[in-house]
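Excluded from the complex is one protein chain; the other protein chains are retained at their positions.
Each chain gets a letter, A, B and C, in the order it is written, and its residues are counted from 1.
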Amino acid sequence: MTDTDTDDARLVELYQDFERLHLQGLWTQAADLMPKVPSPKAVPWIWHAADLLPIADRCGELITIERGGERRAIALANPGLGGRPYATPTIWGALQHLGPHESAPAHRHMANAVRFVLDGEGVWTTVDGDACDMEPGDLVLTPAWTFHDHANTTDSPMRWFDGLDLPLSNYLDVIFYENHPDLAQPVEDRNRSEQQWATAGVQVRGATRSAHGSPLLRYRWDQTDAALAAATADSPSATIDFVDPSTGGPPLATLGCSMTRMLAGTSLPPSRRVGSSIVVVFRGRGHSTLNGERVGWGPFDMIAVPSWCEVSHSADEDTDLFVIDDAPVIKALGFGRPPTGPAAVDGENDR
Amino acid sequence: MTDTDTDDARLVELYQDFERLHLQGLWTQAADLMPKVPSPKAVPWIWHAADLLPIADRCGELITIERGGERRAIALANPGLGGRPYATPTIWGALQHLGPHESAPAHRHMANAVRFVLDGEGVWTTVDGDACDMEPGDLVLTPAWTFHDHANTTDSPMRWFDGLDLPLSNYLDVIFYENHPDLAQPVEDRNRSEQQWATAGVQVRGATRSAHGSPLLRYRWDQTDAALAAATADSPSATIDFVDPSTGGPPLATLGCSMTRMLAGTSLPPSRRVGSSIVVVFRGRGHSTLNGERVGWGPFDMIAVPSWCEVSHSADEDTDLFVIDDAPVIKALGFGRPPTGPAAVDGENDR
Amino acid sequence: MTDTDTDDARLVELYQDFERLHLQGLWTQAADLMPKVPSPKAVPWIWHAADLLPIADRCGELITIERGGERRAIALANPGLGGRPYATPTIWGALQHLGPHESAPAHRHMANAVRFVLDGEGVWTTVDGDACDMEPGDLVLTPAWTFHDHANTTDSPMRWFDGLDLPLSNYLDVIFYENHPDLAQPVEDRNRSEQQWATAGVQVRGATRSAHGSPLLRYRWDQTDAALAAATADSPSATIDFVDPSTGGPPLATLGCSMTRMLAGTSLPPSRRVGSSIVVVFRGRGHSTLNGERVGWGPFDMIAVPSWCEVSHSADEDTDLFVIDDAPVIKALGFGRPPTGPAAVDGENDR
Partner (left out) sequence: MTDTDTDDARLVELYQDFERLHLQGLWTQAADLMPKVPSPKAVPWIWHAADLLPIADRCGELITIERGGERRAIALANPGLGGRPYATPTIWGALQHLGPHESAPAHRHMANAVRFVLDGEGVWTTVDGDACDMEPGDLVLTPAWTFHDHANTTDSPMRWFDGLDLPLSNYLDVIFYENHPDLAQPVEDRNRSEQQWATAGVQVRGATRSAHGSPLLRYRWDQTDAALAAATADSPSATIDFVDPSTGGPPLATLGCSMTRMLAGTSLPPSRRVGSSIVVVFRGRGHSTLNGERVGWGPFDMIAVPSWCEVSHSADEDTDLFVIDDAPVIKALGFGRPPTGPAAVDGENDR
């Protein structure tokens, strides 16, 4: 028996002991753990409204909203993420369908959430006693640990995009969850957060503040639309960031939200950033190229963009893209692209 | 055929379409995704030095350190985490063994790292040109994107605990990695960070700062020991936090480090916090109770403590426990225990 | 000659030497320098519009606006401050009169300034190229080191209140001053700051920011009025603070601005705060008690309130009081009322 044979045998024995003792050698995994650039398991993916909306209708007929199930939310499950209901590693994206005269029961959890309304009317979300009306294009926040429930008083359904940091908060093992004693919490006020916080540059002394995010809970579409119209008056495209008006920071500690308007015929150059996002087409038609692959899109299509994915957008019609991202997490933890790292495709990508 | 049969058939069909279209219903997963309190997959676990050290010796004989493998680091793999080399969801813990006259090659990555020296001498870690000497009990930082390599000029090995945010940075898809052109980077200075930053309350104007963490790269054991001795002069136990002297904040954006001294006979009451940690026994003997299960420990034993795990410690001998945790992440993202959430076992646990 | 005589003679000689050598003994001045509570030299004072407005008209006829004089600003000179043109130690308050078809030349300085419009129309202030329209009730900012000039294109004068940190910046010896090469700087945009910053919770990516204060330069009266109307819908009085929408902080680093609406018949309880302010009556009639002395007021009256002055207000008609204060300075320097200091008259006074 040669020395090498002996060594081989000892190595086999060593790795058996590794397994028995719950140990692993870095040297066998370094390349996988430490890629030269981010190499997400999540893949770029598009879910088409043509698929999603009929599914939502069928759910509306077949699935009842009740305690335990809580919400008729149809989650985007990125094919790269092993069957978990996560659009990206950090962001949950879902189409939520609230049928006529339905309510979704009141609860709270440490996951932060946003709702971006696609269509419908006559619905409100009550957040810690404040009933926030929802109209198409509105962005409604339910920050961590706020009680929230949704009520539809009309004969038609409402559909919205749900964005949560659920994958992140679940990964970090920080979730607490609590049902409200009542199915619907008492409504103390209507659109109070708007009365107190929706005038730019003005704060009502003594206004309600939030422990976990923006005190402004509803960002009305008409105001977003007007801001985008002004910003595209002399530019073919513009992006607005939704912010916490009490700090100028992100609306939630873990989630950034923005809206990009592109006039028909506009193309945005390829860019990439560290961290992931979901694009929800609110209005318009066009196509995007994600790591070299082209996908066409129209209203209510939803696109998962993994970290460091090269992405470009082109608009055939006047288009509004709602984007939710984990940029606040990347920034808070100092994980933006290293200054001497690989050149970005486009400069404006590491906010 | 009854209505219910029809509905059942339609449901089956619906869920088939869910799978085909990469969708999932929240209602089938809500309880799992949103537990009432954090319910980690990671389990409390102890790795005993009696197992670890002989394994390290065998690795020293059988495993060569070279480009590609990079480090002889033996990672703690939490049995609850499905075979991945992670002690907790966010923290990599490993025993690193650097043999006599060995060097570990220079590289850099976006993962933040600390080294806590267990035994050995005559070793230094060069961090962006600054050779930092390492002695038992020292804490040495290699912040994100700093080039670092380790050199042992003696006839004996050195062993240290490696703590990295690798599971977190890998999860977030933020890792960039680069080898230094040379196996060993040029040494420009020796212990420069200590000369510039190791006098409390004093900053040398023009001193080197760091983009990703503390500019002080080495926390000497003799100073830690003296601070703990003073703090336990009239108290049976005390904890010191290692901080960035330029900000008073955590030493790295993602990792907290502390040392708890317990005099013989001291017990600390049960406590729990949101977020995970690894305890490394540096000195002393005693036992801990983790979620009701008692484990005994001695020098160089390592314990994984998952989020919200109830833990208490008792020291039979004078004991020093080094702890690395993800508290800066939990705090930066606003994910501490909700104020109206379940009562903690002990008040002082949510820093 | 006794010892005491000798000592007296030596003391005389000592104090002569003090004077010769530019020295002074603390023991002779301690009580004056360190009062038990703030003892301002500035006195509470009211300037009545009945005096101010005719004076402004006379100035309009007799004083020309030109380079060197720069502005037809009639400064409030607190009788306690030794003849200097300061309403309080830190705040300059003035009535500025811009006649028909007049312009005030473009310049910049390190003093921060606000303009609160009393009456008139068709005037704008250009701030670093952005022409900001001014209407009664508007608050217009000219942050430190921004070029600004005022233009009146109508046949009527406009009158506004000027609030500057000039006494403070002069005291600190930080003033730099520069004339613009032209009497009127070029207008690049009209109300650009409003287009970019006047939608609450929304930031246009790439919008102009300011080095020395809020990027929103004009706070329109109609929005202020609406916010106050909402806030007094179920409360007889309310106060809104003007803030920098990019940070939620004060509009200028040294000056806070607010507006208090009191419905007819409302009285606010006595309060005091550390730091000084000027109250400008925009609308309504009533009276105030300042350190026990009662003064009646009506539109455009201006009141200086020194530090720690006890003040209460009562409104006989629906009233809007514009207030400018140095609260940001007091807060930034940690000089608020000590927690164990003398009890305040009213709790809500140390923001």
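The definition used in the following text is that contacts are C-beta pairs under 8 Å (C-beta built on N, C-alpha and C of every residue); 3 or more make two chains touch, one makes a residue touch a chain.
If you're wondering where the values come from, they're calculated on a predicted model, not measured in any experiment.
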item	value
Touched by the hidden chain, restricted to displayed chains	B, C
Touch with the omitted chain, as defined above, among B:D149, B:D244, B:D301 or B:D325	B:D244
Given B:Q29, B:S258 or B:S314, the one touching the chain that is not displayed	B:S258
Chain B, residues in touch with the chain not shown (by the definition above)	195-205, 214, 216, 219, 223-224, 226-227, 230-231, 233, 238-248, 251, 258, 351
Contact set of chain C toward the excluded chain (per top definition)	7, 10-11, 14, 17-18, 21-31, 33-40, 42, 45, 47, 51-52, 55, 58-59, 61-63, 65, 68-79, 85, 89-90, 94, 109-111, 144-145, 166, 168-178, 211-213, 253-254, 274-276, 306-308, 326, 329-330, 332-335, 337-342
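Keep in mind that, in the parts below, only the chains that are shown with their structure count from here on.
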item	value
Pairwise touch network: line, ring, star, complete, or other	line
Of all other chains, the one whose Cα centre sits farthest from chain C	B
Chain copies touching (chain A, chain C) - same or different residues, decided at half shared	same
Length of the line joining the C-alpha centres of chain B and chain C, rounded to whole Å	52
Sites on chain B at which at least two other chains make contact	none
